[in-house]
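Have a look at the structure below before the remarks.
Every protein chain but one is kept in place in this view of the complex.
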């Protein structure tokens, strides 16, 4: 079937309407009206005679804005297209009195801001969805200092959450036959173990590797999230041989273990619209079918929150049962190149392993593991299996995770149980051996804390 | 790039979760739990460990329901997953007091029913979107006698309206190289000028024809709407030569006119989610580019509301200035084969033309043209150009439109003006010649009515 | 990657050259020169400045020829572009004297007619390959009465044999998602069990059926050969339930047998360029993978040569040990509707089965089975397993095969042995039970004949 790719053409019918509008705008103000006017027009034009053309102009003009202008733009949107508080109040009062379907419907309509309809109409433009994702990325940045824009960000998130439903996504294998325009995004978005260029990329798409990504039909060249997998024998304990592009390629049919060594969310504008959990499970499923010999599925993951937590507890060594001697050694880790001192590393090993085991097993935030990667995988149904001392000897690896990496394993027949135990009962799937690494006095400490909490 | 078509496979990882659930359900009740239990489970499972599998089961089981069961299912959904009126009332009162962002957000969350989240999760299943469209089709049927289900229908419409945004649709040309699985849908959905089978279809996809449809990425084999176009010389006045598959194929490069002779919405479940206006304009645009010789774009349309209106006014002939003689003739139109009496037809011609012109030019419903096809095209920016006596001599053509067809022409540079004049000022683009057909005494009548309204 | 489909465009650069040529031709003779002139020009133009355009003109003009003109055209080609006998003779004599590589090369060049180069250049035109296949089809028809054209037909066959090498073919599954332009070819080309229209076709592409075809890249909408398969339980003995489109669809996963019930060569112009043997084996291979439960692969085949042979032996009943009584019954088979007399049928059964068994087991042509279908499958490595009385009760079935069908089974691990025994030792894989059906006195007859031959 011929795909007409109408979107690539100029929509001259719609353009005719647009030209009319431009003329009118010009005659009013002597210059091309701003985005504000276009947004008003897009919402006010009943029917859609020129909707696509206006939406396209908004998309194009948005691309030209600098940061200040974006701020102004979203403040305008917030002021002009947010809900009318008085109208909502009236509808709310009516509902409280009547409590009938009609007044409920009315209230429902009143609490939905015009902003949502504006976004839905902008989406009609060629490239509209991509721009809306960018808008949310920009807004997430802006709301840090301008919390008043949160309602707009909330509206965008609401729609994106609905539009990027798993049912609309496609999973694709990425390999050396993938178009370059997609491959270069991988180089750009890979942040766990950075790629230096095409040579590195080629290594990560070798015959003993697999890479998968989710795509949305309107963003065909933009991966939403991708995962990199190495097919190996035995549970990998070090990242070095995996990301070294000069290593020989092995026969993937002989592999017994799939190592998920890098997962990257690509679109900041889709923050909070989570895909990672689904992607991992589907890739496990797919690999099981492609390679019947695979027996184990495991991550090789950083412990990215460790160092920050470690720096904070260093100030209260007693509470964490850190011996004076160890504390002195640990203070040396403030230097930029502490890890190049092999003796220091060796001396630190027992204490650091103990602390990192404690950190993963006991450190909490809102009743969930404090470490974001641990939180993600444990909640997702994986089991923390092993800690690997000197698993990542890159500067970043040392600074962030004290050079250690963790294996979270995915056992297909235990994923659901682990997940439910995690979510419902806060029982986290962590191997006995991890607990064993925690110094006994810290374990006692932990028990006391729990005791306290229960009381 | 290899598309993995994961959706076609069984999701065995998710299945594991599902099996667990089924076992639990069975152990409780001795049998496979019903859809109700699955819906609860789908919403209650925090995280998504087995979301896709549960959603798939819901989709499969929904397909098995008979009409009674569907009614029960939606009543359950309505009772269980609609908004909690008390919670909304509390949130509404709080908002009325505080009128701050936090209480607004809380209210917004309360008025969104759980049903919407349920639908979003069902959408994760393979074939989920298609099932949701079917659900709305079924609900539209059910709400006729069960208006209490309207909130559920409203929730479905809200999501489908958002998901079937023009930005997500693709326009495709349909021709003889299109897969049979799509072509058979055309035969099935064509209701303006029915096709008897593949022979008819082939004629409508001949070299001097064009056919275009909108598709949604998740329904690749289901056209949402399609339009059939004949490329001819001069403005067609009769449908016969167009739908007669035995007519010789002409050279489309020599055509000066594109006749849009059939437009069909295919998905009842998407009722009210309009695409027709956009499709026509984009096809006009596309044909202009493919055939630079095309000068005119016109429909050849039925007047489907005429007969019902005509039957009603026949009871009050005086008010519509129908002479006694004409009235007698018109009463003969009650018979099943009145149109086979050529003399009668000839005698009726002036009066019928006058009435149909009056009907199109003056008959109103909520300030818009009463005839649905006239309303659609005029609102859409077309101009009613001509009436064609004996344009459709099929039994259906006579019974519905008294054998007449109308040409609505689309002039690219006037579409926007027509549309805006229509929407804003209720000025309808109707040719002088149509007005001229209206009997003068009826025209006076009309002026008086207007006068009255103004007073 | 964008495929430019240049071939669909006019080649205006080349056209410029063509225009020049046309002008020149016109100025010479006052009218557009004939195909002859174009062929000369195509061969004489050194370089290829206007080769594609000339080739295209030849292709277009060939399409316009009637049968007489085609005869003239090929006679011209034969006279003008065949080898020069004198030149060959000179080169042959030189070679006989020198017997060196240079004179061999020279001789090789001389025996290749210019006609081959002409065909190769015509092939450059858009649609060239398709036209060349048509040319051969026409020539095969013409050579029946005009054997002098055989050298041209031989040249065409030589090139087509080289171009339609298995390495260039693609096997495709045909199903309801296949473009209609291909599906209609199936209806058209099916000659074993004719389809009445799309309804029949749909039945043959149901979920418990499979259909596969070979395609050549330059003929994307033209199947070269296709095979229809039914997935059933047990070895089918009758064609009726298979080709009856109203039969319910069964679950193909439960099938243990794949019945190849129709194989059709589509392109007469490719006669003698055999694909059937490869197609069957690859489909067996493919189905084994898709349906691991399949245990048997069998044809359900007509015995198309039986009736002609039978009619001939009826004249010498003694030689075939036909009893007087049987002979009288058999003479009744001359009538058009003999098979509607059930009693007659029943009376004929033993004798006809015996004769058909004899025909398949012993009737020979050039040391191969006389029946073309038997010859094809036995040579191809299959085993004649069973005869099915009243397997095909269509008029054609009775007239051609006396209502019987044969099962040739393909056992993957015996195909090669069967094939080699067949080709090398003339041992044909025919089941004991078939021999058992042959009347004993005929079997003796056969032994004598063999004896005689050996002596």
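Each chain carries a letter (A, B and C) given by its place in the written order, and its residues are counted from 1.
Definition applied: contacts are C-beta pairs under 8 Å (C-beta built on N, C-alpha and C of every residue); 3 or more make two chains touch, one makes a residue touch a chain.
All of these numbers come straight from a predicted model, not from anything done at the bench.
Considering the entire complex, the omitted chain makes contact with A, C. Contact with the chain not shown here comes from a single listed residue; of A:98, A:181, A:194 or A:393, that residue is A:181.
Of the listed residues C:182, C:402 or C:434, the one in contact with the hidden chain in the full complex is C:182. The chain omitted from view is touched by exactly one of C:63, C:108, C:396 or C:440, namely C:108. By the touch criterion stated above, the residues of chain A touching the omitted chain are 176-181, 183, 197-198, 202, 221.
Contact residues of chain C toward the unshown chain are 1-4, 6, 9, 11-14, 16-17, 20, 45-50, 52, 83, 85, 88-89, 92-93, 95-96, 99, 101, 104-105, 107-108, 111-112, 120, 123-125, 128-129, 150-151, 154, 159, 162-163, 165-168, 170-175, 177-179, 182, 212, 217-218, 277-278, 281-282, 284-286, 288-289, 379-381, 412-413, 415-417, 419-420, 423-424.
Just so we're on the same page, only the chains that are shown with their structure count from here on.
The touch graph of these protein chains is an open line. In the contact between chain A and chain B, the residue numbers used by both copies make up over half of all numbers at that interface.
Chain-level centrality, scored on Cα centres against the all-protein Cα centre, points to B.
Farthest from chain C, judged by the mean position of CA atoms in each chain, is A. The distance from the centre of chain B to the centre of chain C, each centre being the mean of the chain's C-alpha atoms, comes to 50 Å. Mean C-alpha positions place chain A and chain C at a centre distance of 59 Å. Counting partner chains per residue, chain C shows two or more touched chains at residues 179.
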